[in-house]
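Shown below is the structure under consideration.
Note that one protein chain is taken out, while the other chains of the complex remain in position.
Every chain is named by a letter (A and B) in the order it is written, and numbering of its residues begins at 1.
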Amino acid sequence: MTAAAAARKPNWFSRLAHPGRFLAWSRLVVLPLAVLTVIVFAIGLWFAFFNSPEDYQMGDMVRVMYIHVPNAWLSQFVYATMTASALGTLVWRHPLADVAGKAAAPLGAAFTALALYTGALWGRPTWGTFWEWDGRMTSTLVLLLIYLGIIALWRAFDDQLRAGRVVAIVTLVGALNLPVIKFSVDWWNTLHQPASVFTAEGPKMAPSILTPLMVMMAAFTLLFATLHIVGMRTEILRRRAETMARQAALAAGDAG
Amino acid sequence: MKGFLALVVRDLRLSLRVGGEALTLVLFFVMIGVVVPFAIGPDRVLLARLAPGIVWIAAFLSMLLGLDRLFRADDEDGSLLLFRHAAIPLEAIVAAKVIAHWLLTALPLIVATPVLAVLLSMDWDGWWRAVLSLLLGTPALVAFGTLGAALTVSLRRGGLLAPVLILPLCLPVLIFGVGAIGGVGAGPALLFLAAISLVVAAFAPFAAALALRAAAD
Partner (left out) sequence: MEHAVYIAWAYAGAAAFVAALSLWVVWDARRVARRLKALEDRGIRRRSAGSAP
């Protein structure tokens, strides 16, 4: 740190988010977080199967919602964290921001895919088909395509720092467009909806369903937090290894 | 302003000098109108129903074809470096390229729409609505395309990635573009389309300039 920076007292965020510090405290946090995730999942599963009634509308299929809804919510929450990371990269040039964004992308894609998978399984007995081009499923599919495009973009660059800036722009443009996409897909859906039997809005949640749902939400969010921190650590260490390898190659070149 | 116009003219001249570009795109555009009936059968009623969608898919795919050349040549001959340090802001330079690109790629397609309309058994009303919707919607496609090209300019294999990146963004344009051609909700769809084009055309140069700078540092 420069003398001026050292003279400024760092606030708690700067202290936590400094890459070296981050590696130090995150190492201690990962295992407890993982254990907590497993415990909350266990509680959630018990609630999902043994302590919740059938939904009066959906019957037993509500239990699929206990997986579908948390993943659908996470697919958007993870993108929100990627958007925040993108702002951190472009506006504040924070050293950890693009690491956070890069680690989050595959996780977000995974949760989105799981939301689509469980949504399809919910749809089969309910709508009679595995896939229906309704507003929500279609928007979720588009979100998956955006995630996959971002992942492909990360992999296309050799220089990951440059990639971070470009991906940040893509993420922000995507974030701005998501409401427009959602709106246009809903518009398109209501326009083309034939006289069909399913409700356009999707499942409605009764209060008695809330407890298992909230627990599973917490479980999946903890899962994301755990995997995200591990992923960020991995990325930081990967960049260190690459820098070291490059320095070694340069030194070998100088010596030879 | 003079520099801005000079850039537009430069791009137009360069492209016309090489030649064949607009013709290739128009050929591709029309060929889709030929391929689809082969794929789904010569049922004229069905084709007429699907025509708005086919026209827009053809336009969209043709636009994607022309994307790579937007910045590739400038990047290779060093013009991009000059652009970044020019007296005119980079955003204005990008805007000039967007306009030139629209004139070179979208305008020929719009002119070729009657051919597609005939092939797909569109009626008169459908045809002029298709032209109008393409007129209002292609600026958005070109603007998004320019953004995609700017993001991937430094990548060697970037050509495939740009269409993949901008496809989700172009979906609303596609939805409203097709919707504006006919049927229920055509009026509102046209307005949404115009709104999207205005906003995207206004903001894309800024985002693309940011991307060009980010890719260069």
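Everything that follows uses one rule, which is that a residue touches a chain if its C-beta (ideal position, glycine included) is under 8 Å from a C-beta of that chain, and two chains touch if they have at least 3 such contacts.
What you are looking at is a predicted structure, and each value in this text was computed from that prediction instead of being measured.
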| item | value |
| --- | --- |
| Where the missing chain makes contact, among the chains that are shown | A |
| Touch criterion as defined above, residue of A:Gly88, A:Gly135 or A:Gly231 at the omitted chain | A:Gly231 |
| Sole residue of A:Arg93, A:Arg124 or A:Arg155 that reaches the chain not shown, by the stated touch rule | A:Arg124 |
| Residue in contact with the excluded chain [from A:Asn51, A:Thr129 or A:Thr243] | A:Thr243 |
| For chain A, the residues touching the chain missing from this view | 59-61, 63-64, 67-68, 71, 107, 110, 113-114, 117-118, 121-122, 124-125, 223, 227, 230-231, 233-234, 237-238, 240-241, 243-245, 247-248 |
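Convention: only the chains that are shown with their structure count from here on.
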| item | value |
| --- | --- |
| Inter-chain centre distance, chain A versus chain B - centres from mean C-alpha coordinates, in Å | 32 |
| In the complex with chain A, residue positions of chain B that touch it | 147, 151-152, 154-155, 157-158, 161, 164-165, 167-169, 171-172, 175-176, 179, 183-185, 189, 192, 196, 207, 210-211, 214-215, 217 |
| Residue numbers on chain A that touch chain B, as the complex places them | 90, 142, 145-146, 149, 152-153, 156-157, 162, 165-166, 169-170, 173-174, 177, 180-181, 183-185, 187-188, 191 |
